[in-house]
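One chain of protein is taken out of this complex; the other chains stay put.
Entry: chain A
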Amino acid sequence: MLSSVADPAPAMLKYVLNRLVGMVVVLFLVLTITFVIVRVAPGDPAALMLGPDATPQDAAQLRAELGLDQPILVQFGKFLLSAVQGDLGQSLFFRRPVLSVLAERAEPTTFLALFSLIFSIAIAVPIGIFVAYRRGGLADQGAVSTAMLAASVPSFWTGLVLQRWLATGLGWFPASGYGGPSSTFLDRMGYLILPSIVLGIVNSALILRFTRASMLDVLGEDYIRTARSKGMSEARVVLKHALKNAAIPIVTVVGLTFALLVSGAVVTERVFNIPGMGSLVVGAVLRRDYPIIQGTLIVVAALYILINLLVDLLYLLIDKRVRY
């Protein structure tokens, strides 16, 4: 019969706390794995920093200065101890705290990710809804095959083509870089438009396919027929009754594409010569700048976990049947 509903607020608080505790565990694992991997990989940061002319003595001295001569467990212990205190160490290359280097590089990457996410949602969700409604039509077939193509083309290629066409050719966008020291915030954002589109294309393909599939499922449901039988417009049937039900898979895939954004940013920043976290981490890998690699991965992992948590909380908002 009629079931009563318990107040969900305390249960939800407990859930969020549990998830945050889980996050600490995951971050610890990420720390450990990256710490091991960067050190297992061949290459000596001291030798790379000093160049080919350095003597083995110089290299040994630098290693001692950087603390790289200590046993790996000691290094790990020191690293963990300072990480817990919010200190991710000193960059071997920049000779500055990792966090301050990351903070400098965070702006372009954050906005690149944000713009490309907005771009892909703005393109993919409306088209996905439309073609699901006109299932099997010309627009549907066109959109599905275009999405397939867009998902298959590597973003460095799209990047180069659009750069040549829209920036160098038509001059609509700056071709590369992130402005000079005197550039205003808006100027800098202008540099991000084209890279955001490039990065957003692959994501839109994925989001479009999920939106379409999810809407197709929902549009066949009985309650859609009920909605129609009430005498409302088709727009209201689709955008109110169907879209809300189709939203959970869409929100999920948007959250998942965040992972693609991060890896995509590495390539896109390279193509457009943007001084973001992507190019920072690539440089750090080449220079064996261990603290930077570790720091970047931790920040990205933390962001990813937070976004997943946000997605799970969005479910609650959309669907009252979801209980944590």
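Everything that follows uses one rule, which is that a residue touches a chain if its C-beta (ideal position, glycine included) is under 8 Å from a C-beta of that chain, and two chains touch if they have at least 3 such contacts; residues count from 1.
One rule holds in what follows: contacts and distances are computed from a predicted model.
K.L.:
From the names "Peptide/nickel transport system permease protein", "histidine kinase", "ABC transporter ATP-binding protein" or "CotJC", which one matches the UniProt record for the unseen chain?
P.N.:
"ABC transporter ATP-binding protein"
K.L.:
Tell me which residue among A:R95, A:R164 or A:K244 touches the hidden chain in the full complex.
P.N.:
A:K244
K.L.:
To test your reading of the contact rule: which positions on chain A touch the chain that is missing from view?
P.N.:
These residues touch the chain not displayed: 1-3, 5, 221-223, 225-234, 241, 244-245, 318-321.
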